[in-house]
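Apart from one protein chain that is not included, each protein chain of the complex appears where it belongs.
Letters A, B and C mark the chains as written, and numbering starts fresh at 1 in each.
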Amino acid sequence: MKDKRMTLKEAVSRFVKPGDNVGIGGFVNIRQPIAICHEMIRQGFKDLTLSFQSAGMAPELLAGAMMARPDHCSIKRIELAYWGHEAFGLAQAWRYLAERGMIEFEDWSNYNMSARFKAGAMGLPFIPTRGPLAGDIKNTSRTKIVDCPFTNRPIALLPASNPNVALIHVQAADMYGNCIIRGTDATCAEISMAAAHTIVTCEQLVSHELLVSNPKDIMIPFPAVDAVIHVPFGAYPGACRRHYYFNGDAIREYLGCIAPMVKGGSADGLKAWFDENIFGVETFEDYIEKFSTKKLIADQLAEAYHCERLA
Amino acid sequence: MKDKRMTLKEAVSRFVKPGDNVGIGGFVNIRQPIAICHEMIRQGFKDLTLSFQSAGMAPELLAGAMMARPDHCSIKRIELAYWGHEAFGLAQAWRYLAERGMIEFEDWSNYNMSARFKAGAMGLPFIPTRGPLAGDIKNTSRTKIVDCPFTNRPIALLPASNPNVALIHVQAADMYGNCIIRGTDATCAEISMAAAHTIVTCEQLVSHELLVSNPKDIMIPFPAVDAVIHVPFGAYPGACRRHYYFNGDAIREYLGCIAPMVKGGSADGLKAWFDENIFGVETFEDYIEKFSTKKLIADQLAEAYHCERLA
Amino acid sequence: MTVSTDYTAQEIIVVAGAKILEDNKIVFVGTGLPMVASLLAVLTHAPGLIPVFEAGAVGPPLKHGLPISVGDSKTFTGASYVKGLNGAFELTQRGFADFGFIGGAEVDMYGNLNSTMMGDFPAGYGKPKVRLPGSGGASDMAASCERTILIVPHDKKKFNQKLSYVTSPGHLDGSPGARQKAGMQGKGPYRLITTRGIFDFEEKSKRMRILHTFPGETVESIQENTGFELLVAPDVTQFAAPTVEEVRLIREVVDPNGAFVKRAAK
Partner (left out) sequence: MTVSTDYTAQEIIVVAGAKILEDNKIVFVGTGLPMVASLLAVLTHAPGLIPVFEAGAVGPPLKHGLPISVGDSKTFTGASYVKGLNGAFELTQRGFADFGFIGGAEVDMYGNLNSTMMGDFPAGYGKPKVRLPGSGGASDMAASCERTILIVPHDKKKFNQKLSYVTSPGHLDGSPGARQKAGMQGKGPYRLITTRGIFDFEEKSKRMRILHTFPGETVESIQENTGFELLVAPDVTQFAAPTVEEVRLIREVVDPNGAFVKRAAK
């Protein structure tokens, strides 16, 4: 096992390449790799494919960057089940890019995408599922419907998803890349194991001995991980179990910068948001610094309450 | 969720039927459902199919019962990867029954059987794996080799295994059948979810609130379970993480009762073993009572030492 | 049991949804109004309801109130099983979910749902008129739950003979055994709740059928707002308006922040 600690800047520049298929961890606005996306936007990216089941702010930031600075950031294709923000509203960038025909996309379901990552993680070329046997997903995706050779009943085969790089935020990791996830695992283990490279940010970077004190807590094993970076609040303003609940105001504020563009409005508000929050700062820590301490503490306490946990 | 507590006698008589395919949990002599097998032998069974990846004492007891009392106990078929006892020796009953052509069997590998249970647990008719692509397992089993429709490379398809009843021993359960497993999960979750019915014995039967205090510890969820029985030492003389290490002497002593029969010797020693330890007692608790307290405590302490756990 | 006089369209949907849920059943709950209805059911007649959320939680007691995401931390505390998405969907594909409870933007007479796109299909798939969020877990629930309960806002433009996109298959073309022939499991759409009433799907034809009209609606007014011919149950009744207590529960206990149940403008 080797020491995989590095800066976020170094990790992104080493492992995210033009044209990459990027697997995004988390679920909607839970444990999304927000800090990694900020750094990708600062460095710029080209012709990416984004792969995820249900996502919120991570693609919203990457796509917003493409809308604000198309010279600097571009997404070519998206393979997804859902892009939105549940209680916080629709994905404005999704509407903008799709309705203008600016990106390719392939619709799947949450289980379809999760199973595709799982197949990739298992080293298999495909996985059978029942999901897309009827309806139009099978018509707009690479699904193949075959007759099961054992039962002779129809079953859908989905191609594995093996991203070039996985972006994952977790609660705790050691320097070798062993990771503990609290609350939903989402499909983070599957995406990490399926991907050629994995960048992990973590709320806590702890000793190997502490991390493995209950080995069954480890959801992503070290061989699947290439870079480990300690980034507290790395999924903010989304939520991260045991650490902080959603900052819905910040999510809505960002969505509010994109919304006018869906109806043909200018990119000025969005550009200003990026200039202030991403291009205008050196690191994600500087972005977090912009929030009031009161609000950060309130979001931490709300989460502690939901988890029924004493500190 | 409903209360699924009952006696072992009741559980076996309700859920194990003649001709059933019986899925056996644990791995070799770790967390095997020994107490359930004792009760099955006391009640008698007919024409069973046994399905497991690697097993030791559980099938050795069931098959030994068939050798000692063929009128009372019979196994028709075995689907397996490995039957033996690792450091404690070969499976004598396996040699006896197979070399005399007394049972049907289908050889698979550990991953093949685990994946077959997984397919059953996922509600799928089959699962692809790479395991049996070459060699003779594909020739002596129901494996189908097909060309992957996405890569055009050969891949093996294995039929799901959905036992009629699963026999599972776990560290802790609540009355609804939610189960915590420590150490290896083996394929217990998969077997339980694949099976039509599941009988669970547990070292500790605890309140629902305590059991779910860390929901991620739960490996088998209540909908997969039909009967919950509190049986301390339920996997003995095999090992159960956090509770007791192997009693190798007891395993070797039992194997020693069967070994002469492989070479044509009499069944007297084996019959005497069953008369003393199973037919001659009312419950598994009476069998455990035959061990010296000193030995039981030593096996508990050895396990606590391996787990690095204070009581 | 005083009847409320100022309930909203979303509030009667929530009350209707809650009442359809049966106690002690396993319900795979989609995001939005299904979450609100499920929590209301738990707090009223179905304390033993077992919700499943697609991010992975099975059977949480929901003691901390309404989750605002199906992956919300509130769904995990005290849950009986927590894995990730594959865990929840594998359990459902195995057949453990009695109900799937899902929303959609467009529905046809066989209970097929669209939550993907509005526009010309297939030609306009790559550049739709309106791009919706996508299936999420809805199409998986539709394919594998024993029965599904659907919620769709009732609007003539959204109740169509032909959908822009079939995201979550219901009774397909209504032909006998269509779901089983396609390889799916479960009996398909069981109830549809709209802003105008409650519907089932007639057993033989699998066509949408009015069961209950909401206050202020009639069979005729509902038919007028539907883009295909509805069947009418022999014994259509009016669904009672929410009580003051139900509305209070929704506003003060279930969704006090209006996360999903939007407040009427003052």
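Please note the rule applied: a contact is a pair of C-beta atoms (placed from the backbone, for glycine too) under 8 Å apart; a residue touches a chain by one contact, two chains touch by 3 or more.
In this text, all values refer to a predicted model and were calculated from it rather than measured experimentally.
Although one chain is omitted from the display, it touches the following shown chains in the full assembly: A, B. Which of A:Met122, A:Ile137 or A:Leu255 touches the hidden chain is settled by the complete complex: it is A:Met122.
Checked against the full complex, the one of B:Gln53, B:Ser74, B:Asn178 or B:Asn247 touching the unshown chain is B:Gln53. Screening B:Trp83, B:Phe233 or B:Tyr287 against the full complex identifies B:Trp83 as the residue touching the chain left out. The hidden chain makes contact, of the residues A:Pro18, A:Pro70, A:Gly101 or A:Pro223, with A:Pro223. Considering the complete assembly, subunit A touches the hidden chain via residues 1-2, 121-124, 176, 178, 193-194, 208-209, 212, 215-216, 218, 221-224. Across the interface with the omitted chain, subunit B contributes residues 27-30, 53-54, 80-84, 86-88, 90-91, 94-95, 98-101, 104-105, 107-112, 114-115, 118, 129-137, 139-140, 145, 153-156, 183-190, 239, 241, 245-246, 248, 303, 305-308.
Note that in this section only the chains that are shown with their structure count from here on.
The chains in contact with subunit A as well as with subunit B are C. Across the two interfaces under comparison, A-C and B-C, the one joined by more C-beta contacts turns out to be A-C.
Subunit A and subunit C have Cα centroids lying 27 Å from one another. In subunit A, the residues touching two or more other chains are 129-130, 153, 155.
Counting only residues that touch two or more partner chains, subunit C has 57, 76-78, 82-83, 93, 144, 185.
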